[in-house]
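With one protein chain removed, the remaining protein chains of the complex are shown where they sit.
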Amino acid sequence: MLEVSKLCVDYGTTRVIDDVSFELARDEILTLVGPTACGKTTILHAIAGLVPIAAGEIRLGRWQASASAAIPPEQRNTGMVFQDFALFPHLTVLENVGFRLKNNAQADRWLQLLGLDDLRHARPATLSGGQKQRVALARTLAHEPALVLLDEPLSNLDAALKDSLRREIREALKAAGTPAVWVTHDQEEALSVGDRLGVLHQGRLEQLADPESCFSRPASRFVASFLGEANFIPGRADGAAVATDLGAVTAAAAVNGEVDVLLRPGDLSLTLAADAGNGVIESAQYEGETWLYRVGLDAGIAVQVRTSHENRLEAGSRVIVEVNSGQPLATFERGR
Amino acid sequence: MVISLLAMLPVLVLFGLLGDSPEFFAARNLGLLANTLSLVFLTVSGSLLLGVPLALLTAYVRLPWSRLWLVLLAAPLAMPSYIGAFTFYAAFGPGGEIENLFGLTTPSARGLPGAALVMTLYTYPFVLLTTRAALLSQDASLINAARTLGLSLPLSLWRVALPRAATGMAAGSLLAALYAFSDFGTPAIMGLDTFTRAIYVEYNAFGLEQAAMLSLQLLVIVGLVLYLESRISATPERPGRALAIWPDTWQKALCLAAMALAVLLATVLPLAIFSIWLLRDGSGGFEFSLAWNSTLASLLAACVAVALALPVAFAAVGGRLGRLLERVTYLGFGVPGIVMGTALVYIGLQAPFLYQTLGLLVFAYVLRFLPLAVGSIRSAVERLDTSLINAARVLGAGPGEVLRRVSLPLTLRGMVAGAALVFLEAMRELPATLLLAPTGFETLATYLWRVYEAGYFGRAAVPGLMLILMSGLGLALMLSGERRSALALIEDRRE
Partner (left out) sequence: MGSLPLAPGIGFAQSSKAVPVDELPPLEGELTLYLGRGEGGLYENVLAAVEERNPDFTLNIRRGPTAALANAIVAEAEAGVRRADVFWAVDSGAIGMINAAGLARDLPDDLTHQLQPGFRYPQWAPVTGRIRTLPFNTERLSADSIPAAVMSLPGSGLEIGWAPAYASFQSFVTAMRLLEGDRATADWLRGINETATSYAGELGVVMGVERGEVQLGFANHYYTLRLKSGMPDARVAMAFTNNDAGCLVNASGVLALAGGDLPIDFIRYLLTREVQTYLANEAFEIPLVAGVSTPQGLPDLDRIAPPEIDLTLLADLRPTLDLMREVGVL
């Protein structure tokens, strides 16, 4: 459906998007994630035609846009959901949702599906944040776009609402059978809503894969750190076998020489040691289901370890830190 | 309250000047009324047709040299419209300068169409500046939403951006209308019989009483227009990052051509015609100190006007009475300059030690042009998010500190726009300058008038150019203040 190839965007003389390519299958949801100012919103605006592109191509269905052949936004048949909802304040909910519709069948359908039936004659100013975003989504989907672009749709909502609305939006997109690009800076959101995940860093796409691969086999240290807490443990690799201070582990890919092994806090375990052990607990943070400990290893580095909430240890205790993951682990060459 | 009443003073003086005026109403005034209203209607329509697209261009479209263009487009406000009217009259038509130079016969600019055209060219910057400010304060996402929903850009602007800028457009139209009501030179040169012309005939025939009476009659209509304008309101919304439109090469050329045409007609044409005459009958000397006098008095007036306008603007947002008082300050702007100038002489004479000093001249400018500052600041205050003020109060700031650290910085754009309008109007102000400036204090506007009156048009070229130049400099100065405030509001423009 959507095909973005070698996309570049400049603001003045600064290149903000650099050589980004990806494709989207029918009804696939792609999440783009990255820190503030990584260019993720700019990619959405480029796809929607709201900023001009400097190089590359964007293709969706029957149209194809390039630096020399711009297509105006209104001819692209893309829908967009905005962070601040962008509801027309002078129109009612129904008028917003049916903004460009000749008949209101689709508007009625989506108002009903998203539970907005009672609000159809309300003004946007009277709605709660969650209601506003549902109206915005209904408006987008009712216009039957070939592609939906979501620009941090949940960032203006409170945490309790985020979870349910995230699921609701995903279901609605699947029900509409429309591919979507969903931009967020929230890693949890990124991992849970998308069929695939793209991680952006300084205008470049660092990794594009299914969420699980991105998390467990990140393409770079940046991706590894951005998607969750990461420990990098030095080791010496000989093929798939890597010797570390925490014992021998298996690498996901064969390498040789000095490497850092990526160990998530959950890949490690803690046991209280009477007098031996290989580290000391520096701090502890309660997370409800789990405890997150920071442990200073005798080898001179600090690691984070997540344990079940039953495993209560005092700061200052000596502990044995072990690798408890059976999975092959991601490794990065030292100095890269 | 006090300030509004102060602005009311000249109008009250008019009542005093009435004496036992014999003639209250004459049937022929109906004809004048029809002409005046037609002129005002066409001027406002023209200003909107020209000013709103230019506001969209300067607010949203990314064009090279955008600041310079804005300054050039606003500069006609500093040019007295009689200068424009006269050059249009001389340039167009059979036997006009355009025919003399290029052998091209153009239709002559006369009567109602001619007067409306010229008036439009010298009032559209009112609409341009107020509409631009309103457009810049709108967040781009609504337009983007409309476009991604399949609405074309022009239609999105028409249906989504412009309705929300209605108050801005109305404020500019009001100023254009008041200018059209009060201007004398343009309709006189174009041969259109309006209320102001009747007022001038009376005035010049030493019928000050009748002139005052006619002016007050005119004020009734002005009051009606003021009421109508106050009915236009918009729903408040949070300001955000303004829309940016990147045109492709030929669109860019088209935009630039449109702006160039406006600049060409409103400023280049008069300067060119004067230059032709300058070449034809040789130059007289010109003192550059005049430019300094103009700029100094106008800058002072702009600063004082903004300072006095702030409380009026805040009061206008505060309640009904404040709103009424704010409306009242506009009345003086609808009175023909020469009558207003004489009223100001009477006020100035109440303080003989100040009479004909620079201080009093600045005060007179402020009294005349206060509404320009009040209007701009009021629209900025209206857009102020009250939660910000509450936040500051909760943080322990007193009302004074809130004003100084929150409200004022956030209305800076409005203050800058107001100062710019007062500055430009004061640059072209004539009657009050002639009567109230210190003796021997000459400005660019009084010099232009002097050589124009005597028919030495060539000598208008250099001061005309200086007027545009100094106005441009003053505007650029004020706009740089605006830019600083705008940057502070947009921290994350990269994303």
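All chains are identified by letter, namely A and B, in their written order; residue positions are counted from 1 within each chain.
By our rule, contacts are C-beta pairs under 8 Å (C-beta built on N, C-alpha and C of every residue); 3 or more make two chains touch, one makes a residue touch a chain.
These figures come from a predicted structure and were not determined experimentally.
Enquirer: Since one chain is left out of the picture, which of the remaining chains does it touch in the full complex?
Expert: Across the whole assembly, the hidden chain touches B.
Enquirer: Touching the left-out chain: which of B:V201, B:A307 or B:L469?
Expert: For the chain that is not drawn, the touching residue is B:V201.
Enquirer: Which residue numbers on chain B touch the omitted chain?
Expert: Counting only chain B, the missing chain is touched by 26, 28, 89-90, 93-96, 188-191, 197-198, 200-208, 277, 280-282, 284, 338, 341-342, 345-346, 349-350, 352, 355-356, 431, 434-435, 439-440, 442, 446, 450-451, 453-456, 459.
One rule holds for everything that comes next: only the chains that are shown with their structure count from here on.
Enquirer: In whole angstrom, how far does the Cα centroid of chain A sit from the Cα centroid of chain B?
Expert: Here chain A and chain B have centroids separated by 52 Å.
Enquirer: State the interface residues of chain A toward chain B in the complex, per the touch definition above.
Expert: Counting only chain A, the residues touching chain B are 11, 16, 36-37, 39-42, 45, 48-52, 70, 72-74, 76-80, 82-84, 86, 88-90, 99-100, 125, 136, 139-140, 143, 145, 149.
Enquirer: Please output the residues of chain B touching chain A within their complex, sorted ascending.
Expert: Against chain A, the touching part of chain B is residues 139, 141-142, 144-153, 156, 160, 163-164, 235, 237-238, 240, 244, 246, 248, 492, 494-495.
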